[in-house]
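Some notes on the structure that comes next.
Apart from one protein chain that is not included, each protein chain of the complex appears where it belongs.
What follows is chain A.
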């Protein structure tokens, strides 16, 4: 093979779009913007660093930051809060999202279009704008308080904003489409003849929903729950805007440690704990999803 033949062959192979080449740009981008920075950040979590003129001048291995984080009550409370928040959001999204997906399944073409538009439209708007709208709705002089005062239910405005409830409401609204879309994807492939067979065998609508539709939707539920949990657990904007200044979750904690306290080692350890705990919950969700779909897979063998 001549020296010029190899680059030529390589170029032809790249341009042919065969093999792994189509994925290479994405892999390179992900490696450069996600994997390498995250590895650098994690390395800081296991070292004591000295910075001078913005540059790290010394870095020595240390488990001090990890040990401190694991024994610090502030970390425990913050992670507990983040976990509660993410699980509550996921559960509420499942409860609210499934009926919408069911409506999509049983509705006519118009109903399906409306549901799709209503689900996708909020995603086209910035999450910050959607979160800010909740400040207008839930604020001291917002729609909810004004209505309750006008109806005579309360005499003074309720404090809704800057509470955990405001954060949960905002999170559910922001993440609900992420739950509905995988469910819709599953529902749109659902074979309605199974429902008819169920009805012919004497099952009620509720019985069909419980014994036919729900088990066949477990895959979508699992995917949606995993996505919603991950986004809720690591979210930053909603707690910042709706939780008030004394609401701290793991993501805001990392931001403060890195940006305001400039303590990168602490931030790196918190990021590591966040990632590991998130992966643990995702593993449980995956296990539950597999458990719920084992009979489907068995029947496909």
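A few comments on the model shown:
The definition used in the following text is that a residue touches a chain if its C-beta (ideal position, glycine included) is under 8 Å from a C-beta of that chain, and two chains touch if they have at least 3 such contacts; residues count from 1.
Basically, contacts and distances are computed from a predicted model.
Choosing from "YeeE/YedE family protein", "Extracellular solute-binding protein", "Autoinducer 2 import system permease protein LsrD" or "Electron transfer flavoprotein subunit beta", the protein name stored in UniProt for the chain missing from the display reads "Extracellular solute-binding protein".
Between the chain not shown and the residues A:168, A:258, A:272 or A:285, the one that touches is A:258. The chain that is not drawn here is touched, among residues A:28, A:74, A:95 or A:194, by A:74. Set against the missing chain, the residues A:104, A:229 or A:247 yield one that touches it, A:247.
Interface with the hidden chain, as seen from chain A, comprises residues 15, 17, 51-56, 73-74, 77-78, 135, 139-142, 157, 159, 161-162, 240-241, 244-248, 253, 256, 258-264.
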